[in-house]
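A quick write-up on the structure given underneath.
What you see is the complex with one protein chain gone and the rest in place.
Chain nomenclature is as follows: A, B, C and D, assigned in order of appearance, with residue numbering initiated at 1 for each chain independently.
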Amino acid sequence: MKLCKVIGFATSSIKYEGLSPYKLLVLKTIDNNGLPSGDAFLAVDTLGAGFSDVVAVTTGVTATNAVNNKDLPVDAAVIAILDHVSINKKEIHTKNKEE
Amino acid sequence: MKLCKVIGFATSSIKYEGLSPYKLLVLKTIDNNGLPSGDAFLAVDTLGAGFSDVVAVTTGVTATNAVNNKDLPVDAAVIAILDHVSINKKEIHTKNKEE
Amino acid sequence: MKLCKVIGFATSSIKYEGLSPYKLLVLKTIDNNGLPSGDAFLAVDTLGAGFSDVVAVTTGVTATNAVNNKDLPVDAAVIAILDHVSINKKEIHTKNKEE
Amino acid sequence: MKLCKVIGFATSSIKYEGLSPYKLLVLKTIDNNGLPSGDAFLAVDTLGAGFSDVVAVTTGVTATNAVNNKDLPVDAAVIAILDHVSINKKEIHTKNKEE
Partner (left out) sequence: MKLCKVIGFATSSIKYEGLSPYKLLVLKTIDNNGLPSGDAFLAVDTLGAGFSDVVAVTTGVTATNAVNNKDLPVDAAVIAILDHVSINKKEIHTKNKEE
């Protein structure tokens, strides 16, 4: 799964019919320091992820499992909002409890 | 899903039989400023996306869900024409209403 | 789908049994000027694509749809031989009619 | 499969329901010298891989085979903890027996 930060949102009025219930998040993968890097992409979310949350994103057809609908045309979905991420025994992300 | 801009079109007279009903769009992903970047690729479209539209593109086998035909050999399909895209609370794309 | 040019061919005497009927094309994706770039890869073809043809290639499991056989271990297949490709309203590829 | 080193761990309290039994490993692919390189990503593990282990990671929908559950939204899973890896007849990784 990609290790990502939520950096924005997208809205659409003309879309594949079954997509209406889902929020479209804009995300980037994070680097060793927890900073967003690379190209932005879109994922659906059913867990209530918010701006600046660090999340695990499943990509490809397994995203349809995250929404429990194998017929939905989605290739990326948030499957976990992460509390802690460590790299080489150093914490690179700790979820802010007030958030 | 990839965050893309429609930058062109492709036509073909010799193709897999079931592809005839679909327009082939040429797309690129967009960067933080909403500009096309990277390699161009092709996707099918059923939503009527036009030149310079910013769209969400599903890739891989889930593209077959977008055309409601799991037997079609397509690996990329437009699933939403985007009205607004924000990155870090700054709007990087707003759909032109006259378009 | 990838936007590619046929740049060569590969042959094999020791291969997965069901592959015998298919020609193995060597391809590269094309850039904004229609020139091959990046790493070469292999795809199967059922449309009769020839050297220097510009084609649409579906990748991943949808390549098995192109050969109408979901049990074949192929991850790339030509699904269209392209006549015209435009980027930013400029024609970057026009199929030579004599070819 | 990706050739990877386990470089950390992630934890989550808000996640897709079925993920609870699985540990989330943070991994990077290794280079010719066996050193981690590129972007970190997440995988599930059922084999008990520990910090600094070199492992084979299957990606995409086949990760659901590794957990024997085709409905789980995971796209990366450890399928082997590697004892020896050689490149050009030089051993680039040998598992420490005391570990």
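In this text, contacts are C-beta pairs under 8 Å (C-beta built on N, C-alpha and C of every residue); 3 or more make two chains touch, one makes a residue touch a chain.
Note that this is a predicted model, so its numbers are computed, not measured.
> Provide the residue numbers of subunit C that touch the chain removed from this figure.
Touch with the absent chain occurs at residues 7-16, 19, 24, 26, 39-43, 51, 60-61, 63-64, 71-76.
> Extract the touching residues of subunit D with respect to the undisplayed chain.
Those residues of subunit D that touch the unshown chain are 1-3, 29-32, 37-38, 47-48, 56, 58-63, 65-66, 77, 79-89, 92.
We take it that only the chains that are shown with their structure count from here on.
> Chains shared as neighbours by subunit A and subunit C?
Common neighbours, subunit A/subunit C: B.
> Could you report, rounded to a multiple of 5°, the rotation needed to superpose subunit B's C-alpha atoms on subunit D?
Rounded to 5 degrees, the superposing rotation is 145 degrees.
> Report the inter-chain centroid distance for subunit A and subunit B in whole angstrom, where each centroid is the mean of the CA atoms.
Spacing between the chain centres: roughly 20 Å.
> What are the residues of subunit B that contact at least two other chains?
Residues 60-61, 63.
> Considering only which chains touch which, label the overall pattern as line, ring, star, complete or other.
line
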